[in-house]
Structures are given as C-alpha cells and as structure tokens.
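Pasting a structure below so you can have a look.
Every protein chain except one is present and positioned as in the full complex.
Chains: A, B and C, in written order; residue numbering restarts at 1 for each.
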Amino acid sequence: MVEIILYIAGGLILLGMLTALWRFVEGPSSADRIMAFDAMTVTSIALIALIAFFNNRIIYLDVALVYGLLSFTGVIVIARFLEKGL
Amino acid sequence: MEYLTLQNIGLVTGFLLILIGLYGALTQKNILRIIVAFTIFDAGLNLVIVALSYIKGRVAPIIDQTTGITNLSEKFVDPVPQALVLTSIVIGVGVTGVMLTFALRMFKTRQSLDINDFKETKW
Amino acid sequence: MVVIILTIVLGLVMISMAVTALTAQRVRAAVLASGIVSLIASIIYLLLAAPDVAMTEAAIGSGLTTIIFFYVLNKIRRSDV
Partner (left out) sequence: MEIRMLIGSIVTLIGAIFIFLGALGIVRMPDLYNRLQSGTKASTLGTILSIAGIGIINPAWAGKAFIIISFVMMTNPVSSHTLARGAHHLGIPLSKKTVIDKLKEAEANEKKEEQ
C-alpha cells in the first residue's frame, strides 16, 4: 500500500520534470529558460529523496543536501549576468 | 528483453553522448560551442566508465548500519572506477577552464569568435 | 522494472538535451542545456550505485562549469552569445 502510493508520487514528480523541460525548449526569452532550469533542480531533490527511500540507504540523502546547498549559486550568477554586470 | 538491464542502458546513453559531442566538436564554427560540445563528450565518457563498474543486485561501496562489516566484497560494487571518475570530473573542469581562457585571449586579439579567422596556426 | 523505465526516460531526456545544446540559437541556451545534461547524469549515477560521483557531478559539473562559462560570456558580450 505504502509503496504503491510512493510509486504514484514518483510518477507525478517525473511528469512535472518533463513539463518543466517543455518550457525550457519552448521558452521565448533567456529568463524563461533559467526559470525552467531552477524548477528542474528543485524537483530533482524530491526525486533523489524517493530513490533514497526505495534503496533504503541514508547516504543517498547527502546528494540532495548538496543540491539544496549549491544549486542556487548558479541561478544567482546567471541572473546577475542578465542584469548586466557580474 | 534480457538485454534491457541498467548497465546496458547506461552504456548506450554514454556512447550516444560521446558521438554527439564528437560530432559537435568537429562541425561547429563558433569557439564557445566547440567547448560546450567538449563538455558533453566528457559527461558521456564518465557515464560509460561508471556503467562498466555496476553489478546487478549490489549496493554502493559505503559502510553504514544496513550493510554490516562482514563479507563486504560480496555486497559492494567495484569502487576503483568510481574513484577514477571522481578524479576525471575535476580534471575535466580544469581543462574546460584553460580552453575558456584561450578563447577569451583569442577574442581580445582579433575581435572574432569564428574558427576560420585564425589561419596562421594551421600547418 | 520501474527503475528500468525511469532510467530510459532520463536517458532520452539527456540525449535530447545534448542535441538541443548543439542546435540552440544563442550560446547561453547551449550552456544551460549542457548544465541539464550534467544534472540528469548525476541522477543516473545515483541509480548506478555511485553516490559519491553523483555528489561531485552535482557540485562541479552542474554548478561550477556553468559559473565559469557565464564569467567568460560576461567578458565577451556580443549580440549572439
């Protein structure tokens, strides 16, 4: 029962990632692409947590920790690049 | 159907990434796009080496409460290719930085990013 | 079986993003697409039982490479980058 609910949750998360990818391919301006990149990064944190549950290893959560700490620096650098002047 | 394992999917994806990166590096004219293609080539190469070391049914080579400390060589995948890939990722970033520095110097001397404008280094 | 389907979907996304990086109109879109290739490669490393490689790829391949590329693009600033 629990595993079936978590499989459905994983499918929804993967579908959300693919939907954000469509905006990345379509996006009219560069800011749209950066926003899709940010949304995909945050979504992949939840996917990594689900993979860690199914493999039953706590060490996999450290990867999600690294994502949460370091993913926002890239977005800040690109936004400063758009604002002219790094 | 029995060929559809995790290892084979990793190998096929890695080799396709290597081919796409090589094609891009050979056919693009812009210097920055050549460097982007080189980055994709690097990612595919690392993926192939990690997929070679995977064995079905075994777990990651890090000790904690769920693995115990006995018979570890029958539970873990091979850790040596993973250590090699760990070094290779860092070296790849260093090579990318050197290539970007060259691209910046070439742009400052000639005000161009096209590879056809730099003919004096050909022989 | 679920893991196989997940890996196939992630691999297809990776290959399509690599093709997007070669055919994009501006260089900044190509750099972002190669960042997504590194991001999904890190999830596939996690499925292939290599969490340490996944950690390094997430920090260096997806973060630091994008940052140094945009540092150089900030120095160049033409109409097509």
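Please note the rule applied: a contact is a pair of C-beta atoms (placed from the backbone, for glycine too) under 8 Å apart; a residue touches a chain by one contact, two chains touch by 3 or more.
All values reported here derive from a predicted model rather than from experimental measurement.
Taking the complete complex into account, the chain left out of view touches A. Even with one chain removed from view, chain A keeps its contact list with that chain: residues 1-2, 5-6, 8-10, 12-13, 15-17, 19-20, 22-23, 29, 31-32, 34-36, 38-39, 42-43, 45-46, 49-50, 52-53, 58, 61-62, 64-65, 68-69, 71-72, 75-76, 78-80, 82-84.
Here, only the chains that are shown with their structure count from here on.
Judged by contacting C-beta pairs, the busier of the interfaces B-C and A-B is B-C. Between chain B and chain C, the centres computed from C-alpha atoms are 11 Å apart. If each chain is reduced to the centroid of its CA atoms, chain A and chain B end up 21 Å from each other. Shown for chain A are the residues that touch two or more other chains, namely 57, 59-60. Contact of a single residue of chain B with at least two other chains is seen at positions 59-60, 62.
Here chain A touches chain B in the complex through residues 55-60, going by the rule given at the top.
The residues of chain C lying in touch with chain A in their complex are 2, 6, 9, 13, 17, 20, 26, 28-29, 32-33, 35-36, 39, 42-43, 46-47, 51, 54-55, 58-59, 62-63, 66-67, 70-71, 73-74. The touching residues of chain B, when paired with chain C in their complex, are 4-7, 9-10, 12-13, 16-17, 20-21, 23-24, 28, 30, 32-33, 35-37, 39-40, 43, 46-47, 50-51, 53-54, 58-62, 77, 82, 85-86, 89-90, 92-93, 96-97, 100, 103-104, 107, 113.
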